[in-house]
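Omission of a single protein chain aside, the complex is shown with its protein chains in their original locations.
On to chain A.
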Amino acid sequence: MTGTLLKIDGLTKAYPGVVANDGVGFSVAPGEVHALLGENGAGKSTLVKMIYGLVKPDAGTMEFRGAPYTPAEPRAARATGVAMVFQHFSLFEALNVAENVALGMENPPPMRDLAARIREISHAYGLPLDPDRLVGDLSAGERQRVEIVRCLLQDPKLLIMDEPTSVLTPQEVEILFRTLRKLSSEGTAILYISHKLEEIRALCDGATILRGGKVVGSCIPRDKTARELAEMMVGGTFAETRRGGRTPGAPVLVVKDLSLPPMSQFGPALKHVDLTLRAGEILGIGGVAGNGQEELLATLSGEVPSADETVILKGEEASHLGPNERRARGLLSAPEERLGHAAVPAMSLTENTLLTGTIRKPLTKKGFIDMGAARAFAEEIIRAFDVRTPGPHVAARALSGGNLQKYVIGREVLQAPDVLIVNQPTWGVDAAAAASIRQALIDLAARGAGVIVISQDLDELMEIADNFCALYEGRLSAPRPVEGLSLDEIGLMLGGAQGMTEAQIEIQPEALA
């Protein structure tokens, strides 16, 4: 690892109203695994898009292997030896692996040769792939392999990976890391974007930290603690969440043999879900998105009714009740999608309190809206949850994702629910805001409420939950106490291997074909 592969100096890119990158400079050595760290909006994506030729910088220079590097388009970047794996895959489900790979190549070889190459490369790097399988039948982790193999076929010198582990189980992350380490040992540099600090500490040789479009520091990640890295990202200290002692009380929400047909054409069905939530308990439900999280929240919140005697709230049958009737009985929820589901984008924060707040808060009198009370409630949320906004008159869509998330969670928490169900409470939220949201959920449970946190972020669930279940293809595993649970065990649960006897018995038709 000597010399410099990529050297960036003074790179600047401004969009109307915001400077996304301001004089950014750093360098990557051959074979180095280099992390780009920063909160959402720190400018990581813009930076890698410039390196990959998707965005043209306003100012600054790039050098690749000592020569000036100004990619006009991704094709030019690939020709130079830069490849990128995006967070969102660009694959056609109806085509097989080899066909998908061929589509991304300038001069694809004959299909038979390509298939052989795919098999060879994917095995060499520990990412076995069958070139003849349809992408539609692959798991998220396998789809990512297709993208990686597609890059590897071009023999890149620099591989950019944008949040590669957000869709993977811990086992799949391990496999990916092995591959990346092998690539690195062969001299391929990797530019790795992630906000999972432990992963970066385990994998990366160096890190550049961005805040507000500027480089604010660089470090060797293994020499720092995750907390120090987080503080470098946010530029200050933030409070660690306090768990506090809680003793679970009586069951407040019981779900018995809940099944639900798919809500959309390709959506998963819920299959025989059982769970018990006690007062004062935080139940974490993990799983890769699209395994029934949205469906579970919709049936528990009351948006979608379920069969009789499947949802029992505080000892009373609630399966047929709508969202407002459940709110009246103490069950509140916060869906994942903030704009358009948990809040109306074009309406003010004051008006958005009326969406869920009229049942438990005196915001209406005989059906007539008390605007003063609604405004006061909005101001209370803004104050208590540190929502950064000029005031309650601001439209919801004008808030940043993290601030709107704080508002949405605050709106439900301040209504003093007995049961609160949240889906992805800190998705896309910066570290400081995420910590305050988690603390609010813990405090709520400490006051005796039962809380269900559905999340893809396992670290988050380990941090706040008492018990852990995995949701996989619409089935929910039996709960396990978080204390003493290892990442390996969680990985197996997420893959559907534990506490899901039915899934094991069921024979996959594809396996026989």
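Just so it is clear, a contact is a pair of C-beta atoms (placed from the backbone, for glycine too) under 8 Å apart; a residue touches a chain by one contact, two chains touch by 3 or more; residues count from 1.
Keep in mind that, in the parts below, contacts and distances are computed from a predicted model.
Engineer: Match the chain absent from this complex view to the correct UniProt protein name in "Hydrogenase small subunit", "Sugar ABC transporter permease", "Cell division protein FtsL" or "Ubiquinone biosynthesis protein UbiV".
Structural biologist: The chain we cannot see is, by its UniProt record, "Sugar ABC transporter permease".
Engineer: Quick one: which of A:Gly322, A:Gly391 or A:Pro481 touches the chain that's been left out?
Structural biologist: Answer from the full complex: A:Gly322 touches the omitted chain.
Engineer: If the hidden chain were put back, which of A:Leu6, A:Met232 or A:Leu354 would touch it?
Structural biologist: A:Leu354
Engineer: Which one touches the absent chain: A:Glu174, A:Glu303 or A:Glu489?
Structural biologist: Of the candidates A:Glu174, A:Glu303 or A:Glu489, A:Glu303 is in touch with the missing chain.
Engineer: Hey, which chain A residues sit against the chain that's not shown?
Structural biologist: Within chain A, the residues touching the omitted chain are 54-56, 301-303, 322-325, 327, 335, 337, 340-347, 351, 354-356, 358, 364, 367-369, 395, 398.
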